[in-house]
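Of the protein chains in this complex, one is absent; all others appear in place.
Let's turn to chain A:
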Amino acid sequence: MSQAKDEDTVSITVEFSGGLEMLFANERKLSLTIPVKDENGERPNIAFLVRHLCDTIMKDPRKELFVLDDTVRPGILVLINDADWELEGEDKYEIEEGDNILFVSTLHGG
């Protein structure tokens, strides 16, 4: 499987739920390729992914609905392969090939 893929990139799936998809042109699921090393030569982590999403993918100017103080805003859960990112090291988690990263905004309606 890994033979065919570019050695310099990591392929991941990013998903949005709870209304966050509206900030990403109503796409609920994105297949992304990110560099295997970030701007400092480190392995890309979630913090890098959040910056990448905000700077390159997100066209909506309302960035404050996604990030606040350089991290995802309160009320958004980040789930790494179906587990709360707090179980995986939060934004320090180093992204691996094939990871599924889900951003969920809390809902309040009832």
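Criterion: a residue touches a chain if its C-beta (ideal position, glycine included) is under 8 Å from a C-beta of that chain, and two chains touch if they have at least 3 such contacts; residues count from 1.
Here, contacts and distances are computed from a predicted model.
Matching "Adenylyltransferase and sulfurtransferase uba4", "Queuine tRNA-ribosyltransferase catalytic subunit 1", "Cytidine deaminase-like protein" or "NEDD8-activating enzyme E1 regulatory subunit" against the UniProt entry of the left-out chain gives the name "Adenylyltransferase and sulfurtransferase uba4".
Although one chain is not displayed, chain A still touches it through residues 17-19, 22, 28, 59-62, 64-65, 68, 73-77, 79, 82-84, 86-87, 102, 104-110.
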